[in-house]
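Coming up: subunit A.
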Amino acid sequence: MPRLIIDEREIEVPPGTKVIDAAERLGILIPRFCYHEGLGAVGACRMCAVQFVEGPVKGLQMSCMVDAQDGMVVSTSHEEAVEFRRFIIECLMLNHPHDCPVCDEGGQCLLQDETVSGGHGLRRYQGKKRTYRDQYLGELIAHEMNRCIHCYRCSRFYQEFSGYRDLGPLQIANRVFYGRFKDGPLESPFSGNLVDICPTGVYTDKPSRYKARRWDLQRTPSVCIHCSLGCNTVANARYREVVRVEARFSGEVNGHFICDRGRFGFPYTNLPGRPRTARTAGGECSQGEAVAAAAEKLREISSTFGPQAVACFGSSRNSLETQCMLKRICRLQGWQVPGFFVDPALERRVRAAVSLLDASAGVSMREVERADCVVAAGVDPVNEAPMLALAMRQAFRRGAEILVADPRPIFLPFPFIHVPVSMERMDSFLEGLARLAGESSDGTGVREADLLSQIVQNGGLASSDLPLPVSFCRALFGSQNPVVLCGTECVRESTLPAAAALARDLRKGRDRAGLLYVLPGANAFGAGLLNSQGHPGFSRLLESVESGSVRALIVTESDPLNDFCHRDRLLGTLGKLDLLVVMDFLDSETARMAHVFLPTTTHFESGSCFVNHEGRLQYAEAVHHGGIPIEQAGGGSHPPRVYRGDIPGEGPKAAWVILAELGRTLGIPDRDLLGLGPWSLIGEEIPSLKRLEGTVFPPEGIRILSDGDPVQWVQGPEARDGEDDRGAVPPGDFFEILLTHWTFGTEELSSRSGPLQKVEKEPYGMMHSDDARVLGFSEGDRIVLSLEGGQIRFRLSVADRMGRGVLVLPRHRKLAWRNIPEMPCFVPRDRIRREDS
Partner candidate 1 sequence: MTLYTALFYLLGALIVASTGVAVTRRNLVHAVVYLILSFFGTSLLFYLLGAPLLAALWVIIYAGAIMVLFLFIIMMTRADAQAGPLFPPGQWIPAAVLGLLYLVVGSLMVLAVPETGAELRPAVAAPRNFALHLFETHWLSVEIVSVLLLVALMGALYLGRRRETDVSGEEP
Partner candidate 2 sequence: MKSLVEAAKALAEGFATTFNHLFRRPVTEEYPEVHRVLPARTRARIVLTLDPDGEERCVACYLCSAVCPVSCISMQSAEKEDGRRYASWFRINFARCIYCGLCEEACPTSAIQLTPYFETCERDILRLVYEKEDLLVQHQGKDKEYNFYKVAGVVTRLAGKGEHAREEKPVNVKTNLP
Partner candidate 3 sequence: MIMWFAGLILLIVKLAVVLGFLLFLAAYLVWVERKFLARLQIRYGPNRAGRYGLLQPIADTVKMLTKEDTIPDGADKGLFCLAPAVVAMTAMLMFAVVPFGPELSVFGRKVPLVITDLNIGLLFVFALSSLGVYGVALGGWASNSKYSLLGGIRGAAQMISYELALGLSLVPIVMLARSFSVVDIVQAQERYPFILVQPVAFVIFMISAMAESKRIPFDLPEAENELVAGFHTEYSGIRFGLFFLGEYVHMQVLGALVAVLFLGGWRGPFLPPPVWLFIKIILVVLFMIWTRGTLPRLRYDQLMTLGWKMLIPLALLNIVVTGAVVLF
């Protein structure tokens, strides 16, 4: 451990620490532009110069390029260093335009700060300034190259860190330009991070352009809820409107960066059409009246048809508080056990995933970055959980071998092995891999080859699909820290234990082998934890409604009409209900059908807890108090000049608070509801979380996985009861339809974001080029799929690197995928035809 002295203070740092980091540990912030903890050092800007007075290195050096060593004596305020930095900043400012007043970076600009701190107060240079032409970089990022100081942070992030190639440095010497070869939107779904890392205003956030200055923003630590990863963010609000979301450093979850879905997906909270007043059949009314009306009707239904005639339904975007309160009220009132997923199979898969994870197996994204071998089964990281792809890329950059087994066409920003094994063969593929890993310790090549061929057969792979490269097997055998990633959205239920078994097998003879399930929704883990034993499943629930045994449905922050396949059936079923109570912050279709509608707040307005994929309980603090954004209240102009004591549109409350009020109106004493306080509520409903009560909540969240036996930790799903018989492929020539997510445009909340709607692709279906050739289709054809539920029209895209016999459709709102009667869906080939022009 090197010990060195910086500015007359001694510090001991781990070997390999840069001097600039060592100084930061002492609280000394050496000026820097190019150095970034997440990107490393290149020594491009020369701003971090310090004087090495004693020790192995002497003289003026860049502190980001020198490793801390024993005996160093460093002075950051040495005359020579200060003078040097003053010249450097003046040099960097030579060509800087005079546009701080109209630059969105102003107020959060590193260049401004360092110019002042560097002592460069007045421009002495009177010559001409170099200029560049700016480029159009899409709807998310604005480009203003004149402000550039050539620190290379953008290209290092874009190309090295995230693996996309379409933005980088051009030209030489004093003319270096960062941009694309020609105008056009950036391809990377991580491009928003350019805004965060650019030390000046070259890349600025386009959707929030000219909205606010940093100092006017209310900023609180928040959590992204657009996928199950739970990346840490900073929410910025002004004038009752969330204007910007930025990445927040988290050493365990997302590191320094977030994806564009998380960064630009927030506008659902500001939408002009967001419902803010309660409604009953009689029209708009106060929250209290609506609650009273709902309670009245619920009391009537329970007394006539019994409490089992009332059902509740949540979702995986509910906060943990809402989920717990929902379950509690159902229990106290004797209503049906609440469900959280419209797909009973998905619900069971989530519960399986939650039950299979334990502290020794579950890994965070940061641990994925450190893996030396990654096996991903049934997961499409860029589309389902984008930041996972970035984590995998870091593993790749460290030399990890990566294999993705998925029938879908997978794109990842780095080279990897894609095995397009079909969903129903996934289990045996993983089992084979496990066996391979287990046997490999013997190290006999012959057995290896045998097993390989076995896997190829079990995987249902055609010989033309390259069999598993031997090199990957070698890497897997030799790895010290392998990680198994597994999706839940499209896989079979049996794949989850298979992935767990692979991780378990890999752990033999190794310190560690990780397991990571990508879950469907920000709080799917919470829904799984609540362990809805006794919940009949959504299909059964619909049957009960149709048969008349369930008369009332309470839906909290959930939109079954958005998620459920068979739209016509659901519409008819919901219409049969005597009472449909919907609480939501979205103007959803289900909400519009509600008999009683109660508006709720988003997690930006009332802080709430979410449990991410690895069981990390994170708290998103409220950033503002809610109410109609001033821009909307003022009709785009200045806010109205009236005296009033209230905030317009402040009616909505958190869903769990409304639920508690409903419970109180139904006669549950308050001490059993809100009187408990959120922590006791969570602890009462999820006994394994009782220990959290009273703990101080750390900023990086609490990992709630237990070390014990995973089966005792939470009860897994009960034995398969025939409802989800996905394994059986019907005989004959069928296409299996895989409904998937896209990075932009399919996730419920972010697909309402205006900026993201501009960048999302038009929906298209994908099939293997061989299949298309057999059917006589070609790229770009308009295809009609005729199903019982109705027709689905889409444009076809063909790919080579994907499984045969699958048709991949996005859950895009512009695609009529809800005409699919039921999942899984197998379509005979003759039902697919080209649309005649």
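Convention: a residue touches a chain if its C-beta (ideal position, glycine included) is under 8 Å from a C-beta of that chain, and two chains touch if they have at least 3 such contacts; residues count from 1.
On how the list was made: all candidates are chains of the complex that A comes from, given by their letters.
Note that the coordinates shown come from a computational prediction; the quantities given were computed from them, not determined experimentally.
By the touch rule above, subunit A in this complex touches candidate 2 out of 1, 2 or 3. Looking at the complex, you find that subunit A touches candidate 2 at residues 97-102, 106-107, 126-134, 144, 146, 170-171, 175, 177, 179, 209-213, 215-216, 239, 631, 634, 636-638, 641, 643.
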